[in-house]
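Comments concern the structure below.
With one protein chain held back, the other chains of the complex are shown just where they sit.
Then we have subunit A:
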Amino acid sequence: METTKVQSFIRNNVLVFILIGICALFSILSPNFLSVTNLLNVATQNAYLIIASIGVSLVMISGGTDLSIGQLISVVAICTGAALEWMQLPLPIVLLFGLTVGVLLGLFNGFVANLLNIHPMIVTLATMTMFQGISFLISGSKAIYDLDASFKYIGQGYVGPIPVPVIIVIVIAVIVDFVAKKTYFGRFIYAAGGNPEAARLAGVSVKTIKLAVFAICGFLGAVASIVMVARAGSANSTMGPGTEFNAITACVLGGISFIGGEGRVKGVVVGVLILGVLSNGMQLVGLGIYVQYVVKGLILLLSIGYDTYQKQAKVKKVVTTKTA
């Protein structure tokens, strides 16, 4: 009994062990890796990606996916920058404005998916292009520099020894994980993704859930955007694009199923951290960016391969006990 408990503990936390393993490896290979400064740096660098990935993961759990998140970040970045520098609005209004834009764009995704009854992947493929256009229309391909110091604090400030972005990530991860696991709204997200028809017949309004999930994803995308812009101290339309693939990669690595109805927020956080630590470690060791791409791709294949292998082994067991 004890051994099976240990086994299932290891199996449930494979990603955490992989992360620790990678950390251990780089601490041996590079003396600079295992320092508080470096690790906090990794966390801060990836803060925006963790926040965006958490948003995407909710959409994926509900059975969809969001390809537009990168361009959504770009639109929010420009809107925030413009409100701050061009319109000189006060900070709270700017933040509220940025977040509202994010939520509205997210709602638009959800609304179109519901209205046309097409898969969110296709919808966001289209809105991704739209958002890109909107972002460049507003910015006129110009960058917005010299953002206000009070705004930059969100991305560059510290509370005690801890960077502000890291605090934001922790707060968001804890809240979203709680909502997903402990509230009935969270259960409905899993229900909608796991079996939409059964969910509907059980009285779950799948369309409302979809809309809500996209709104949350838009909100988190906006938060990610604000953190990113504040950290960079400037905004332009090329900030954000590409995030969608990093986010989906992290989600899949973190155990979020592409089919929906499976996965946990903490997995997504670990997924981003694995990718982040890999980049950082390889850089310190002196491996170029192209080698990093190859290794990241391999890690993704390996982790999904292992996961699928395990599930199939489980399915086999299920089938056999069923026929027994």
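Some points to look at:
Methods note: contacts are C-beta pairs under 8 Å (C-beta built on N, C-alpha and C of every residue); 3 or more make two chains touch, one makes a residue touch a chain; residues count from 1.
Just so it is clear, contacts and distances are computed from a predicted model.
The unshown chain of the complex is recorded in UniProt as "Ribose transport system ATP-binding protein", chosen from "Ribose transport system ATP-binding protein", "dihydrouracil dehydrogenase (NAD(+))", "Fe-S cluster assembly ATPase SufC" or "Signal recognition particle receptor FtsY". Screening A:185, A:245, A:293 or A:309 against the full complex identifies A:185 as the residue touching the chain left out. Checked against the full complex, the one of A:118, A:137, A:198 or A:294 touching the unshown chain is A:198.
Contact with the chain that does not appear here is found for just one residue of A:55, A:165 or A:261, A:261. The chain not displayed touches subunit A at residues 179, 182-185, 187-188, 190-191, 194-195, 197-205, 261-262, 318, 320-324.
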